[in-house]
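All protein chains but one are shown in place.
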Amino acid sequence: MEENKITLSEDEKDVLQELMNIAYGSATAVVADMLDAFASLSIPNIQVLTMHELFETFDKLKNSSYFFATQAFSGEFNGESAFFINEESAQNLATHLEIESKEDLDDAILELTNVLTSSLTTQLAAEMGSEVIFSLPSIFKVPLQEIENVETFQLYSQVIVIDTDLNFQDQKIHGKIFILTKDESIQWLKTKLNIILEQLI
Amino acid sequence: MRKFLVTDDSKLARRTLIKSLKEYILEERIFEASNGFEALKLTLKEKPDVVFLDLTMPVMDGYEAIPKIKNINPDIKIVVVSADIQEKAKEKVYALGATLHVQKPIKSDKMKAILEVI
Partner (left out) sequence: MAQNETQYNLRTADLDNGIIIVDDTLSIYHFNKWLELHTKIDEESVLTKKLDEIFPNIKTKTLIRKIKTALRMNTPTFYTAATSHYLIPIKINQFKNSIFEYMQQDVSIIPYDKEKKLVALIIKDQTNMASANALLNSHIEEIKKLNQALIEEQKLREKQHQQLLTSSRSAAMGDMISMIAHQWRQPLSLITTMMANMKVKKELGTLDDATLQNSFKKIEETIYYLSDTINDFRDYFKPIKVKSNINLYELFSKSIFFLKDEMSQYNINYKINIDKNIEIYTYKNELLQSIINIIKNSIDAFKETTLTNKNITVSLEQKTDKIILFIEDNAGGIDKEHLEKIFEPYFSTKSKNGTGLGLYICKTIIEKHLKGTIDIYSDTNGTKVAITLPTLL
């Protein structure tokens, strides 16, 4: 697969970053409403990684005992999202939402994942003027030590990783969401990004 | 004729904004900056009347730049163009002295509305 390594040019990265920024702004507004809190936005980070490199990135997060949830999305633009939130943030989230049981907390984390994923991917597709239809996302929780065994991850050879921080400073809630999209979707994305670029010249 | 300064770290964001701005404004009256600090320098040098300003930028972000730009010219109009549409974010930029807060991206129709307001 190495020889087919897809790269993103600086311009393509810039376009994607900006589109993601806009999508993320809307997503954050929804989450902020949901939590009745104010989030500080950061610039999304965009990389093309091999699965090996991605697992290394996940591995660093694993060490600080993160909760981890994934959600798949499909359509012309398809892939999977992975949301990490550490133990402390999860506790703060529980306090903030007045949640008492572990299961309700899990539910709230899945909800956060769902809100971020749906609103990010919907917005991103809309910004690219695509006719993408989103099927119902499936959502599940994965124990950290089994991340590498997540079956759908085995389907990827390289992924565009768009990672960004969810950061509620006052409530001390920090999370990290990855939007992973695989080979054909990367090509589709590249084409769309270039159409946007050409329209601006 | 008024002068305009467009500030955003994303080239795409600047292109998009300038493209719609050019429909109403002559190109030579439009200047570009890629962060808050450059915006400050250009505000001193080119003396723009309107500054379009993004919030999340490296070196100096929008929140820091607003009062500093206002300090140079209290009459300057600052239009915050951001992806951050949280109510709190809007309140914050208005408190700092922004004239307007609009959601990205700015296409032709939105630009027309903005130019009418300011």
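Letters are used for the chains, namely A and B, taken in the order the chains are written, and counting of residues starts over at 1 for each.
Convention: a contact is a pair of C-beta atoms (placed from the backbone, for glycine too) under 8 Å apart; a residue touches a chain by one contact, two chains touch by 3 or more.
The structure presented is a predicted model; accordingly, all values stated were derived computationally and were not measured.
Looking at the complex as a whole, the chain kept out of the display touches A.
The chain that is not drawn here is touched, among residues A:11, A:53, A:76 or A:111, by A:111. Touching the chain that is not shown, out of A:74, A:122 or A:194: A:122 (per the contact rule at the top). Interface with the hidden chain, as seen from chain A, comprises residues 30, 33-34, 98, 103-104, 106-108, 110-111, 114-115, 118-119, 122, 134, 136-137, 139-141.
Throughout what follows, only the chains that are shown with their structure count from here on.
Measuring from the averaged C-alpha position of chain A to that of chain B gives a distance of 29 Å. Partner chain B is touched in their complex by these residues of chain A: 11, 14-15, 17-19, 21-26, 28-29, 32, 38-39, 41-43, 127, 196-197, 200. Chain B contributes residues 9-13, 15-16, 19, 55-56, 58, 82-86, 88-89, 103-105 to its touches with chain A in the complex.
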